[in-house]
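Please read through the structure below; I'll follow up with questions.
A single protein chain has been removed from this complex, and every other one stays in its place.
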Amino acid sequence: MDHLLEVRDLSVSFHLLEGIVPAVAKVDLVLDEGEILGIVGESACGKSVTARSIMRIIPTPPGRINSGRVLFEGRNLMELPEEEMQEVRGEKISMIFQEPMTSLNPAFTVGDQISEVFRFHHRTSKAEAWEKAVEELRRVEIPDPEKRARSYPHELSGGMRQRVMIAIALACRPRILIADEPTTALDVTIQAQILKLIAQLQREIGMSVMLITHNLGIVASLAQRVAVMYAGRIVEEGPAEIIFNDHHHPYTRGLLRSVPRLDLPQRDLQEIQGTVPRLNDLPEGCTFSNRCDFVMDLCRRQESELRPVGEGHVSRCWLDQRVW
Amino acid sequence: MKKYVIRRLFTVIPVLWLVSVLVFSLIHLVPGDPVLVILGTTAEKAQVESMRHKLGLDRPILVQYGTWVAGLLRGDLGRSIISDEPVMEMILRRMPVTLTVAAAALLLSLSMSIPTGILSALRHNTYTDYVFMGLVILAVSMPSFWLALLFILLFSVQLKLLPMMGYVSIFTDLWEGLRYLVLPAMSLAFILAALVARMTRSSMLEVLREDYIVTALSKGTPRRFIVFKHALKNAFAPVLTIIGFQVGFLLGGTVVIEDIYSIPGVGRLIFTAITNRDYPVVQGCILMVTIVYVFVNAAVDLAYAYFDPRVSFDRK
Partner (left out) sequence: MFVKRFFRNKLSLFGLAIVIILVLVSFLASYIQPYDPLKISISNRTQAPSKGHTFGTDHFGRDIYSRILSGAKISLTVGIVSVALGAFIGIILGAVAGYFGGWIDYAITLIMDAIISFPATLLAIGLMSVMGLGVTNIIIALGFIGIPHYGRIMRGAVLSIREKEYVEAARASGSGHLKLILIHVLPNAMAPLIVVTTIGVANAILIEAALSFLGLGVPPPAPSWGNMLADGRNFLIQAPWMTIFPGLAISFTVLGFNTLGDGLRDVLDPKLKQ
């Protein structure tokens, strides 16, 4: 079966004054037609860098893509010349970002920023592009779209700005939408609205979504499959149901235990001992070894590959089965 | 937006009023009796009294000020002590010359500096960047009148390419006019160009780091659009402020430059008036040039709102 998007062996590092930081290491991901993949993890685990690397919008100094293939529509995106990559971005694969306040250009109207996508990718005329932009605003449920199109970003609320971002991203009906923490900066009630909108549009357009977040609740409600990242690696991946109820990796366990859940009997929140290591100062062997409750000698010496532990379920851990 | 324009124009009025007060008080800063300074200590009493009356200095201060302002609003700046011409006429005759030189310097410097600044930002921390910024630091340190003298030495004396002094209006004869305009404009332009280039560079660098640039990238926007549309518009606002401020140095610098190149502009008028102690002319010139500068700054402020729409909405 052909996947829509295949990421193989992606490794990205940043060359900074403090040294070389390996942000993403050996990441493998697949995304299928029409599915929502959730990528979860805490800050600095590499999920954003992964997404931006797929889009090739990492600033290349100081960043560097050391290895990796990104297979999409029969081509390796990593090998495409920049002009062809520009045609992919915004049209076949789009991205929305965390901070709607700073992610929209303050000097141009909202309508202009949406029109641009049509004018670049479809060579639409200015007038026609504007009309289509208004239509897109209507689609993302912004009231009074004709008037709103002439507004500047700072005149809109956070929720509306995020809708504008979605409108920009979906204007050309891309096949893949990468959503990097789309609701983190929004108020809780607005979060729900935006997520609902994304889910609805996903069904209407039939696109695939890569949903990146540290909020497990969002993933639980939307994603079909989930990948858990830690310290620049994928540590577990599988169907959402399994990840939440039958997970394997001790980090996933720790993550889920530190989140209050209404569907389970009340218990104390458990924190994972220790802190997330700095990426340029990782422990030997398994990167989670210094915090793991079930660490073995082997773990400290060698990091595991992603091993199959169930149907469509892999885990980067030496344990053969769950031990809790 | 309209409210912003009106509000900004309104703030000009009290400032202009205070400017007029300051200019008015100049003549009263003369140590001793201004009339004696003008005529010399050996002047006859009758002459002194007549001059005092002519300048209105024999009336109470507030009356003097009132008459002066009233005249101002009518466009009457008094008459020259030396030639008895109406000051306003003298200024208006020469204003176009000064403005031409200033405009030429401005255009020249912008055409040099903005591309340099953008290029430096794009080639940040490379050889090109260092060379340009090195030149910038040097250019900022050189006095414009020294540059003027050096240019004369090089282009007029050594190379015999350009005229040493004098002025021909470009409206009478474009080519000749330009020949006379080059050196004065260049003398003034360098310093302005350096400051604008530096600000353009740092502003572009900051803007290129912003999140919305990443968004533009993710939309598949071609690179030149990202630099020249998305980045430049945002980067230009602080550059505009610098330009506005530096027009002041331009206008002040023309006094010296006009003197060196014998250009018949307002600057030269001020200078001769000072030598002749022709205070009404001095006051009139300073006032008029300052008024121009005040409006230039107001225009800059208004233009700022075009480049940064956030400004017209949240005013502190």
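First chain written, first letter: the chains are A and B, and each begins at residue 1.
Operating definition for what follows: a residue touches a chain if its C-beta (ideal position, glycine included) is under 8 Å from a C-beta of that chain, and two chains touch if they have at least 3 such contacts.
Since this is a predicted model, take the numbers as computed values, not measurements.
> Tell me which residue among B:Val131, B:Val157 or B:Leu174 touches the hidden chain in the full complex.
Touches the omitted chain: B:Val157.
> Out of B:Val5, B:Val19, B:Val69 or B:Leu178, which is the one that touches the chain we can't see?
Here the residue in touch with the unshown chain is B:Val19.
> Can you list where subunit B touches the absent chain?
14-15, 18-19, 21-23, 26-27, 29-31, 137-138, 140-143, 145-146, 149-150, 152-153, 157, 248-253, 255-256, 259-260, 270-271, 274, 279, 282, 286, 289-290, 293-294, 297
To be clear about the criterion, only the chains that are shown with their structure count from here on.
> Can you check how far apart subunit A and subunit B are, centre to centre, with Cα atoms defining each centre and the answer in Å?
Result: the chain centres lie 53 Å from each other.
> So in the complex, which bits of subunit B are touching subunit A?
210-212, 214-223, 225, 230, 233-234, 307-310, 313
> Under the touch definition given earlier, write down the residues of subunit A that touch subunit B in their complex.
52, 55, 57, 82-83, 85-91, 94-95, 97, 99, 102-108, 116-117, 120-121, 152, 154-155, 165, 168-169
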